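Report on the structure given below.
Every protein chain of the complex appears in place save one, which is left out.
Then we have chain A:
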Amino acid sequence: MAVGKALALFCGLLLILSCVCGMSPLGKQRCMCKGRGAERISTQHLKKLEVFPMSFGCDEIEVIVTMKSGSKICLNPQSKFANKLLSALRKKRSSK
């Protein structure tokens, strides 16, 4: 009985610890955006748009726009708006 209890405890511990990640005492691994980001934004006051690729610190593609006021906003890269804006910008760039 005691052995069974100890085994159950051990398995429980393993289960908790199997979720443990982030063995990174040597560096910080973070994405910048929380959640999915905005679906759409006002195009009137856009200043800059940055597309961050996947990297060692973040396994998501992130799109961040800077408004003329200086504030920054995360844009959902999967949104219709972001795709439209990006493809338009890329088209424009390649035509130049």
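Things to note:
Just so we're on the same page, contacts are C-beta pairs under 8 Å (C-beta built on N, C-alpha and C of every residue); 3 or more make two chains touch, one makes a residue touch a chain; residues count from 1.
Please note the rule applied: contacts and distances are computed from a predicted model.
For the chain of the complex excluded from view, the name given in UniProt is "C-X-C chemokine receptor type 3" [choices: "Signal peptidase subunit 3", "All trans-polyprenyl-diphosphate synthase PDSS1", "C-X-C chemokine receptor type 3" or "E3 ubiquitin-protein ligase parkin"]. Annotation for chain A: contacts to the undisplayed chain at residues 13-14, 17-35, 37-59, 62, 64, 67-68, 71-75, 81, 85, 88-89, 92-93, 96.
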